[in-house]
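These notes concern the structure reproduced below.
The block that comes next holds chain A.
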Amino acid sequence: MGFLRTLQNTADGAKALTTGARITMRHYMGQLLKTEPLQTVQYPEERREQFPRTRWRHVLTRYENGLEKCIGCSLCAGACPARCIYVEAAENTDEDRYSPGERYAVKYEINMLRCIFCGFCQDACPTGAIVLRKDFELADFTRKDFLYTKEMLLEGASVIPLTAVGTHKEAVK
Partner candidate 1 sequence: MPDNRLTQTEASLNPAVTQMVNIKIDGIELQVPKGENIIESAKRAGVDIPYFCYHPRLSKGDAANCRMCLVDVFAPRRAPDGTVSLAKMPKPQASCTLPADEGMVIVTDSEAVVRDRKGVLEFLLINHPLDCPICDRGGECPLQNNAIFYGAATSRYTEEKRHFPKAYPLAENVVFDRERCIHCARCTRFTEDISGDAQLGFLKRGADMEVGTFEHTAYKSKFSGNVIELCPVGALLSRSYRFKARPWDLHSQRSVCSKCSNGCNIKIDYRLDSLQRINGRINEAVNEEWTCDKGKFGHSYVSSEARLKTPMLKTGGEWKAIDWTEALQILVGKLRDANGSVAGIGGQRCTNEDNFAFQKLFREVLKSNDIDSRVEGYLGSVNKPLYERFGYHAMGNAIAELEDMKTILVLGSQLVDEQPIIYLRVRKAYRFKGATVINAVSSVPEDSPKVGDFAQLELVYKPGTEAALLKGILSVLSAEKLASVNGFAKGYTLEKAAEETGVSAEAIQQAARLMATGKLAIIAGREVANHANHLEVVQAIGDLAEATGNAQNINLPGEDVNSQGAADMGVLPDFAPGYAPLENPGKNTAQILQAAADGSLKVLWVAGAKLLEKFPNRELAQAAFASDTFIVVNELTMTETAQAADLVLPAASFAEKEGTFTNCERRVQRIHKAFDISLEIKPDWLIFSEVATRMGGGGGSFFSARDILKAISAQVPAYAGLTAKSLGDEGVRWNYPDK
Partner candidate 2 sequence: MAIRNLLFEHREVAGIEEMDVYEKLGGYEGLRRAVTLERQAVIDDVKTSGLRGRGGAGFPTWIKWNGIPKNTDKPHYLICNADEGEPGTYKDRELMLKTPHLLVEGMAIAGYACLGTAGYIYIRGEYVEPAWQIRKAIDQAYKKGYLGKNIMGIEGFNYDLYVHMGAGSYECGEESALMSSLMGERGNPRLKAPHAPLPVHEGVWKSPTLVNNVETYCAAAWILKNGGAEYAKLGTERSKGTKIISVSGHIAKPANYEVEMGTPLLDLLKAAGGVTGGKLKAVIPGGSSVPIMTADKLDKINLDYESCAASGTMLGSGGFMVFNDTTDIVLLMKRTSEFYMHESCGKCTPCREGTRWLFKILDRITSGGGREGDIELLLDICSQIDGRSYCGLGDAAAWPIVGAIKAFREEFEYWIEHKRSPIGDHAVPPTPVVVNPLLTLTPA
């Protein structure tokens, strides 16, 4: 009986193998002959389109006239469950105006290591200044670089710390 069972097991194994191999071969041939669409995306050369409500990197947006939408109200910091946002406000003057109204954020920092991308900050924002966009490539080399400053977050500025970009006025241009 021992022999029969061994034979039976071998037959079952062979059947499973061929079933599997058939699927693999079918797709392989399909890809080879281009009868079925490609599933693999050639990242980073190619990028898949993201879902409309994807939430990744934060951006501080501007009005069309270039003024910042952020008024430094700190509601995002209040809403943040990870307590990763730090805002310091100051008063606009007519000579040195950053945002409409009286108040603007002089410091705006997000600790991206702590951020859980819940989007509550975007929810809480009364002016729609902070939005979570689809830029997801956030890896970096040192912990310090994950402390995103206002200059980095502000629309029109690059991901690179703003030492390269200059002040907000240049960023507007």
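As a selection rule, all candidates are chains of the complex that A comes from, given by their letters.
Observations on the model:
As a convention for this text, a residue touches a chain if its C-beta (ideal position, glycine included) is under 8 Å from a C-beta of that chain, and two chains touch if they have at least 3 such contacts; residues count from 1.
These figures come from a predicted structure and were not determined experimentally.
Listed candidates 1 or 2 all sit in this complex, but the one touching chain A is 1. Residue ranges of chain A in contact with candidate 1, taken from their complex: 71-75, 77-78, 87, 89-91, 101-103, 126-127.
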